[in-house]
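Here the complex is missing one protein chain, while the rest keep their positions.
Labels for the chains are A, B and C, by order of writing; each one numbers its residues from 1.
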Amino acid sequence: MFSFQPDRSQYPDVGPDGKFEIDLETGKFLKLWHGPNHPGITGNMSVELTVNGDEVVEGYTHVGYLHRGFEKLMERRTFIQVFPIVCRVCVPEPDFNEYCYAAAVEELAGIEVPEEANWIRTLILEMGRFNSYMMAMGGIAGALGNGVIGQWMTYVRDLMLDRFEELTGARIYHMFILPGGVRAGLPEGFEARMEEVLQTAERYLDDVEKVLFTNAVFKKRTKGVGYIDPKLFESYGVTGPNARAGGVAKDVRKDSPYLVYDQLSFEVPVEQDSDIWARSIVRYRDLRLTIDLIRQILAKMPKGGEVMTSLPNVLHWKIPRGETYIKGESSRGEYGYYLVTDGSGYPRRVNVRGPSYTHAMALLEHLIPGTNIADVAALMVSLHTYPPEIER
Amino acid sequence: MTFEWIHIAYAALTLFIVINYGMIMTALVRKIGARVGGRYGIPIWQNYIDLAKNIALRSKITHGVMYYLGPVFRLTGGVGLLLFVPTIYGSVMFQNFSYAGDLILALYFVFFGTLGMALGAGESGHPHSAIGVSRGLAQVTAAELPLALGVYAISLQYQTLNITEIVAAQQGSIFNWTLFTNPLTTIAAMFAFVGTMMRSPFDVVLAPQEIPIGPPTEYHSAYLALMQTNRVLFPVAKVVIYMNLFFGGATNWAEFAIKVFAIYMVSVLIGVVYPRFRVEQSIRFFLKWGLPVGILAILTV
Amino acid sequence: MRDLIEKLTPRYTLGNATYQRADLTFVDVTRDELRALLLELRDKEGFTHLVLLTAVDWIEEGKFQLTYMINNREADQTLGLRLYIDRNDAEGDTIHDIWPTAATYQRELREMFGIAFPGSPRVDEEFILEGWTDMPPYRRDFDTLAYSQQTYVEREGRETHDPRATMKHKMYPEG
Partner (left out) sequence: MKDLDKNFKKDTETEFPLREEMRPRKVTTPDGQVIDIDPLADYFCQEAPKVHRKSYSAIVEGFYNWARANSLWILGFGTGCGAIEMRPLMTPRFDAYRYGIQWRPTPRQANLLVISGYLSVKTLKRAIRAYEQMPQPKFVVGLGSCTINGGMYWDSYNTIKKLDEYLPVDLYIAGCMPRPEALLAGFMELKKIIRKGEAEGANKYAENFDWYKANQKSVIKDWDMPDYSW
């Protein structure tokens, strides 16, 4: 009898556990590497895919292309010498490293930070979050083939980098938050110029909403794709926007307020669908929230006071034995520093807990089987992973 | 039509004009795309420099005979398409080798380049090429269906398979264009047009974020130069067909330039703000929207 | 937090608790009880989120300290479980079936500290380093500068100043 079903005898067999028995030499599978030299990969990492037709049956993340051995290098440096290299752990949002490291050192050494410095730190972190989300918005549109959003977003990010430059003197690596406070206060007229940038950003974001979030093709490509079961959030350590897209309002800023977040009023945006669409829209709304937070901070913060406490002689600075863990809500999820000191002038151990560590490894490997080759890039970008914080 | 040797010189001249026009136009289109993103864009003569650069590269590698022939076939498709279609209506010089049944041959040439490329890229042995080829063939087949139906409807409408006669029937007033006399056919064919221009949302074949960059992954130096030439020639040749069939043809080069640019911009304007479909989504799209419109066009003729 | 530790103390041998902050506590545990303790904390006490798993090399004492940091979001409490294992014959128990992400941490510890985790998936595969034949680099006795000098060619003309001597010279030129 004639059947519309294709002849499946040439197709690979499914094993008893519902998975394929992958034997490349049968010729039924193809090994396909995404990365490290691949435009669809977020940074220098690679995903090793085994595909059967257009379907991906297995995927493994490979990292280590960016490994510099930071945690080892920090053990060789005195506490103040660590400070210039910490920010280089994560490129698109370096300030979290500075804050977490500085806060950990301050806690173990018992240093008090002036109130205004805390406000400026919060401002810097929100500005960094703004930049990081801008990259993510451009990335998710770019992964689905819409390059123009990336152009706009990078332009706005450039404007924000100008404000960073005005405040800190550097575009990417600011080295601004150091143990004891921040390097300087706000320059004259900073608020007005910042407001200009924020307004431009809002204008562009309105356009993005029109072009991206009402677009039928975008909806079709993202809705229902890359679904993460909210039950898996705890076991896979999902935090940040990825969890908020699945209805769990996990946000360190709210759950365990640090710096001055308890003095700011905000609601964490939450979506329910837990697919690529929900993760994109959560980022978009979070970006709006960040703009609002920057305004609040600039309006509420004290100005003109002390921003730096005097440190002990940093050449002979010894911190007694102890350990601590400092966390904060980065644009990708919970970012943390685990610092162990042993009474000498050097840290005994610094461990960086980047949110991508769980998102890009175990979670991505769990999500990839069963997706289409075309969706892998979008899936990865929607998880918003940065490889340097996985391997340091 | 009697054949004269001078036709070959005339055809070469057409080819020369169209290639140069294509070079400038595609650069202009890229500039427009850049302006949407807020950039200044490439210099208008960048395509020439890229071409010269690619020819100037010193080392070439090959993967076999078909790998050589792929770009050649592709270019043949473009040149053949152009040469068997009257470029300028009513001009002896730019009539090319148009003859009684040229519409069928044109349809064949539209597909010819893709097939040749598939063979060549397949031999390059890169998985991205192979995936790109299978995607490309599947999508082009689905996308060309409405065009085939549209062409059928047109030949029913004008009772001819000769493009020159079809153009002749559309002369006189703008309302004689197929666009107005038979809008359904035009819509059906425009589905095919947008679908085969390799721009978003139907550019999953090239998709740099997934299979960088599809079939031409392994092509470089002079092979790439050949393909670049085709990339500026083939779209223009294809647009010429659409222009002749649906938009009243062109009677002089100025009209040609404006019409080709306008029709080309249809796919560009759609492409610049749309993400791309997955391959099965785009096939479904053509079967769901393009095909019924095409069938309807035939029924209503 | 003190309540929780006191509640657990009769059933588990918990040593040496450090109350670092109101929301951060460290406590020593033993290897035999680790698994039961983690399961109880996860299922009954709401510590459902594995924040990190890492090691500290106490080379002077001949021990590795494994830190399992778990977090209870509702109560806003973070608990660090310290487990000391022997440095020479370093071996830990895998917890990848409790938290699948732990497999990644264990792969890293295997590679960077040389701590074995029998049974953990893909634990012996290369994770970050490629073609590494030396001792695991995060161990304290691995000297990264010496390794670097012996492996990589350096550009001539690089000057390294000892910060102490330089600062002393700058601030007190007379000595």
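Things worth noting here:
Please note the rule applied: a contact is a pair of C-beta atoms (placed from the backbone, for glycine too) under 8 Å apart; a residue touches a chain by one contact, two chains touch by 3 or more.
Remember, it's a predicted structure, so these values are computed and weren't measured experimentally.
Among the displayed chains, contact with the absent chain in the complete complex occurs for A, B, C. Of the candidate positions B:Gly41, B:Gly90 or B:Pro183, contact with the unshown chain belongs to B:Gly41.
Touch with the chain that is not drawn comes from one residue among A:Thr78, A:Asn146 or A:Thr168, which is A:Thr78. Which of B:Ala52, B:Val65, B:Ile104 or B:Leu287 touches the hidden chain is settled by the complete complex: it is B:Ala52.
Within chain A, the residues in touch with the undisplayed chain are 25-28, 36-39, 43-44, 64-69, 72-73, 75-78, 81, 84-85, 88, 91-92, 135, 150-151, 154-155, 157-158, 161, 171-173, 346, 388.
What chain B contributes to its contact with the hidden chain is residues 34, 37-43, 46, 49-50, 52-53, 56-61, 208, 212-213, 216-221, 224. By the touch definition given at the top, chain C reaches the unshown chain through residues 129-135, 137, 141-155, 158, 160, 162-163.
Methods note: only the chains that are shown with their structure count from here on.
Chain centres were defined as the mean of their Cα atoms; on that basis the chain farthest from chain A turns out to be B. Note on chain placement: the centre of chain A and the centre of chain B lie 42 Å apart, centres being C-alpha means. Separation between the centroids of chain A and chain C, computed from CA atoms only, is 23 Å. Those residues of chain A in touch with two or more other chains do not exist in this structure.
The multi-chain contact residues of chain B, meaning those touching 2 or more other chains, do not exist; every residue touches at most one other chain. Per the touch definition, chain A reaches chain B in the complex via residues 30-32, 38-40, 54, 141-148, 151-152, 155, 211-212, 215, 217-218, 220-221, 372-378.
The touching residues of chain B, counted against chain A in their complex, run 33, 36-39, 127-128, 131, 200-201, 203-204, 207-212, 272-281.
On the chain A side of its complex with chain C, the touching residues are 63-64, 67, 69, 71-73, 75-76, 78, 81, 107, 234-237, 239, 250, 255-256, 315, 322-325, 327, 334, 336, 338, 340, 348-349, 351, 353, 357-358, 361-363, 366, 391.
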